[in-house]
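Let me begin by handing over the structure; questions about it come next.
Note that one protein chain is taken out, while the other chains of the complex remain in position.
Labels run A, B and C following the written order; every chain starts at residue 1.
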Amino acid sequence: MTESVKVKVKLGENNYGKADVQLFKVYRGTPRHRIRDVNVRVALTGDFGAAHKGGDNTGLLATDTVRNTIYGLAKEGFAGSVEEFGQELLAHFVRVGPKVTGGFAEFTEHLWERLPGADDQGHDHGFVRQMPKHTVRVETSDGQSFKVTSGIEELSVLKTTESGWAGYLLDERFTTLPESTDRIMATVVTAKWEYAAETCDYDDVWQRAYDQVQRTFTDHYSPSLQHTLYRLGEAVLGACPEMSRIWFQLPNRHHLKYNLERFGLENDNEIFHVDPEPYGLMEAWIERA
Amino acid sequence: MTESVKVKVKLGENNYGKADVQLFKVYRGTPRHRIRDVNVRVALTGDFGAAHKGGDNTGLLATDTVRNTIYGLAKEGFAGSVEEFGQELLAHFVRVGPKVTGGFAEFTEHLWERLPGADDQGHDHGFVRQMPKHTVRVETSDGQSFKVTSGIEELSVLKTTESGWAGYLLDERFTTLPESTDRIMATVVTAKWEYAAETCDYDDVWQRAYDQVQRTFTDHYSPSLQHTLYRLGEAVLGACPEMSRIWFQLPNRHHLKYNLERFGLENDNEIFHVDPEPYGLMEAWIERA
Amino acid sequence: MTESVKVKVKLGENNYGKADVQLFKVYRGTPRHRIRDVNVRVALTGDFGAAHKGGDNTGLLATDTVRNTIYGLAKEGFAGSVEEFGQELLAHFVRVGPKVTGGFAEFTEHLWERLPGADDQGHDHGFVRQMPKHTVRVETSDGQSFKVTSGIEELSVLKTTESGWAGYLLDERFTTLPESTDRIMATVVTAKWEYAAETCDYDDVWQRAYDQVQRTFTDHYSPSLQHTLYRLGEAVLGACPEMSRIWFQLPNRHHLKYNLERFGLENDNEIFHVDPEPYGLMEAWIERA
Partner (left out) sequence: MTESVKVKVKLGENNYGKADVQLFKVYRGTPRHRIRDVNVRVALTGDFGAAHKGGDNTGLLATDTVRNTIYGLAKEGFAGSVEEFGQELLAHFVRVGPKVTGGFAEFTEHLWERLPGADDQGHDHGFVRQMPKHTVRVETSDGQSFKVTSGIEELSVLKTTESGWAGYLLDERFTTLPESTDRIMATVVTAKWEYAAETCDYDDVWQRAYDQVQRTFTDHYSPSLQHTLYRLGEAVLGACPEMSRIWFQLPNRHHLKYNLERFGLENDNEIFHVDPEPYGLMEAWIERA
């Protein structure tokens, strides 16, 4: 082991808070209950140098206090969207924390549908969990103005035809993949977007974005996942004037046609191996021109 | 380290095969495609002593051959249910493996719904993945008769009221939990069942079981997860005469009412902490009387 | 949806209890602390029919009480091994639960080594976590006699040579794998064993088994993972007279030689793709002859 010598150091960018707070709220004003099921992270920024350097905790909010506050404010507030609740939280921490000047809050909301009920409106207080998630990030540097980002996670879609990959660079030494004009395209959509509007009906925007992604995925022959990404962005921005821009991360979950010819069998795009790793990965922002 | 001395040993119960084979089949006879997306494990049993003791691989099916076979037979067969495909696979391995006498096949089927299409019948070749899974286990000791088990996994349900836990043993030294007649009940259903019928429409049975679980979960005040388990079993057996018995594993995903009274706030079953660990866990078979 | 008709059912085999209880005990009698870090599941069996059928919880231990008891008894007892603590727990539950007649307890112990200290004995109260785990299962049907099983999990080992796979069945239609006499062998050892002795120094047996597995894995040319499994069993039984038999589950974590010849490059067992799925999977009991 090499020894460490004494050197002059200073604190750079930093934050602290509580992560993986599991908050569940029931709105029970009427027999037809509504619920919110969110994983919360709150990270505070501010004047925390004395704590880091000297071990002086004076004026620090304990992360346990941060946790209690999330539950307490969820009772007093959280009447509307998760996006608005994030702003309520951060405004509060800047107000009560003597050393807090800003921070960010991140949410992953689990989505639940109503279980079947007596009629086709679904059950009043029974729910079944869905796979896709709603994500939110709210950020502030003063506790008064906020940057809001929302998104979709774990929306897993595929189409069994109307997709290909051809016309790419074939003369590179390491290229072995044959071109294809009929393959399976499968991906797990992660999206996030920023807002042009100061404020808006965040839940309604999310629903429109979610609908457009599902409809646009199949409305064209896809020459590449990059092109489909672009079309998804175009369609969502077209349906959501409240958005300024949208980002997608799309893994190409490769469904590889299994080589059955070795066994004297034809494989007319029927039998595939789903390769868990590696995968193509595309990331891009689509913005208003 | 203590040395190992030479002792006389023998081979006991054993099997080998291939696990986590990701098979995807597209049924494209018409423009309206159907799909099967299954994770497969095949384990073979038989006369494998020479391989274990002497390192003699004569007559052994390679696990790579097992994998190829799964894809090859999926092309030639797999016209019906996963349960039937499991029987096709095992019958084949007993037939072609000189030392194979039996084995088991396990499947986890990922379920996909159709994406929205032009009408309300859903898209012809676009799909979106659902959370619950369909499980299957087929077992044989001769390649000719089979024991089939089917099941449900990752069906996550909750109800916000009509559940309690009271009347239990209060005089035990370590009891601190207060009784409740209004709490959240949340669980992630794992079920598996055996069949009375020699053969049946396995997919239809699964759908009936899945429907009954979702409907029965909310059709009563639940005094305990154990009682709800029993009622689920009763309802599924009532809807599925093909079943002989059914097993459930139900974790009690505790939603703990957060103590807001410390902050001068009332908590009328509105604000909960979802505790990831530990959890109550109930397991039981429900059988025909 | 098909309706459910009323049918006669009864309760079959069943149990309930608490899972994923995270217990951490510090032994601080001297400045040189020792620790135990265990994940605990306790499942009780007994006369639970009234709770299941009628929703009558009379005399039932709450799973919350089960949890409290685990922590309470860890304070009063848990002086020795995890295997002995499992027996203390089950004996207690049979004693205090009016309807409990037996059950099982399962443990996953996280292993920690001492951080570096002033001398080479390691630090007195600082620890760093290791990857392998120690597993235990204790079972009873009367609270007085116990069946104990111990094991190893997540011991990931590999060797870069001295392993092959040849001489297997080549004339099967679906065989495409070429034979090899020099490949990488990689596996993640899961083992569990039963005891011949009524009682013994469980921690010492575990350490001997763990040492033997690590030494035996490399002491021979391996013609198959099945043969290596057999030799591991033989060596551990030779070092541990307290054991009656031992079971291994060994996945074959395939390291596939990457086809570089396509690019005009030789691959003399140097460059491999580690395939996450699928994998060969071997399971066997090795027993005293």
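As a working rule, a contact is a pair of C-beta atoms (placed from the backbone, for glycine too) under 8 Å apart; a residue touches a chain by one contact, two chains touch by 3 or more.
In this text the structure is predicted, and so the values were computed from the model without any measurement.
A.B. asks: For the full complex, which residue in A:32, A:114 or A:245 touches the chain that was left out?
C.D. replies: The single option touching the absent chain is A:245.
A.B. asks: Hey, which of A:38, A:191 or A:236 is the one touching the hidden chain?
C.D. replies: Of all options in A:38, A:191 or A:236, contact with the hidden chain holds for A:236.
A.B. asks: Of the residues A:165, A:217 or A:263, I need the one that contacts the missing chain.
C.D. replies: Considering the complete complex, A:165 is the one touching the chain left out.
A.B. asks: In the full complex, which bits of chain C touch the chain not displayed? Write them out.
C.D. replies: Where chain C meets the chain not shown: residues 22-28, 33, 35, 37, 68, 71-72, 74-76, 112, 115-117, 123, 125-131, 155-162, 184, 211, 214-215, 217-218, 255, 258, 260, 262-263, 265, 267-276.
A.B. asks: Please output the residues of chain A touching the missing chain, sorted low to high.
C.D. replies: Residues touching the hidden chain, for chain A, are 1-22, 41, 43, 48, 51-65, 67-69, 72, 96-98, 165-169, 172-177, 208, 211-212, 215-216, 222-224, 226-227, 229-230, 233-239, 245, 247, 251-252, 277-289.
A.B. asks: Tell me, which residues in chain B touch the chain that this view leaves out?
C.D. replies: 1, 116, 173-174, 176, 262-263, 276-277
In the analysis below, only the chains that are shown with their structure count from here on.
A.B. asks: Can you name the chain whose C-alpha mean lies closest to the mean of all the C-alpha atoms?
C.D. replies: Closest chain centre to the overall C-alpha centroid: B.
A.B. asks: Looking only at C-beta pair counts, which chain-chain interface has the most contacts?
C.D. replies: B-C
A.B. asks: Tell me which chain's centre, taken as the mean of its C-alpha atoms, is farthest from chain B.
C.D. replies: A
A.B. asks: Taking the mean of the CA coordinates per chain, how far is chain B from chain C in Å?
C.D. replies: A distance of 22 Å separates the two centres.
A.B. asks: Give the residues of chain A touching no fewer than two other chains, as numbers and ranges.
C.D. replies: Only 116, 262-263, 276 qualify.
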